[in-house]
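With one protein chain removed, the remaining protein chains of the complex are shown where they sit.
Right, subunit A next:
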Amino acid sequence: MAESHGGAKAPATDAHTEADGGHHGGGFPPFESSTFASQLVSLAIFFVVLYVIVSKLALPKVGGTIEARQNKIEGDLTEAQALKDQSEAALKAYESELAAARARAQAIGNESRDKANAQAEAERKALEEQLAAKLAEAEKTIASTRATAMSNVRSIAADAAGTIVQQLTGVVPDAASVNAAVDASLKG
């Protein structure tokens, strides 16, 4: 660093000797043109290094992290939405199934009620018919019994009339005239 520009003045410089700006002594450092080259060269080197690091490593890495997070959040949100849709679909399916089951239960209830009604009706009809038959039979029996009784009454009446006539008159009446008289009085 012994070499300086404007060599004539240089050797006299004092304490804070500077590499290539010594001859300016107490000058204003930012305007010392002899330091410019060094600064520009180091700026160029370090800025290029920084640019390469930033563009090849730093930004892809940080950008990738941010993007991965964004994707993760979006993915999670979509997944949550899908799950929500799924649960809503399940709820809807459950509700429709419930409604169907209810309808089916209603139908089964109606059907069984109708069937029970029909059966009861049939049974009732059968029973009624049976009863009617029994009634008819009973009436027939009564009628026949009465007819028998009535015929008995006639013969009894004829006998009684014959006997009475015999007792009163002592004459055995003619059976045919007694019968005719009994018939006439029964009719009357």
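By our rule, contacts are C-beta pairs under 8 Å (C-beta built on N, C-alpha and C of every residue); 3 or more make two chains touch, one makes a residue touch a chain; residues count from 1.
We take it that contacts and distances are computed from a predicted model.
Its record in UniProt calls the unshown chain "ATP synthase subunit a", which is the match among "ATP synthase subunit a", "Cysteine desulfurase", "Leucine/isoleucine/valine transporter permease subunit" or "PadR family transcriptional regulator". When the omitted chain is restored, the residue from A:Lys61, A:Lys84 or A:Lys125 that touches it is A:Lys61. In the full complex, subunit A contacts the hidden chain through residues 1, 3, 5, 16, 18-21, 26, 28-32, 34-44, 46-47, 49-51, 53-55, 57-59, 61-66, 68-69, 72.
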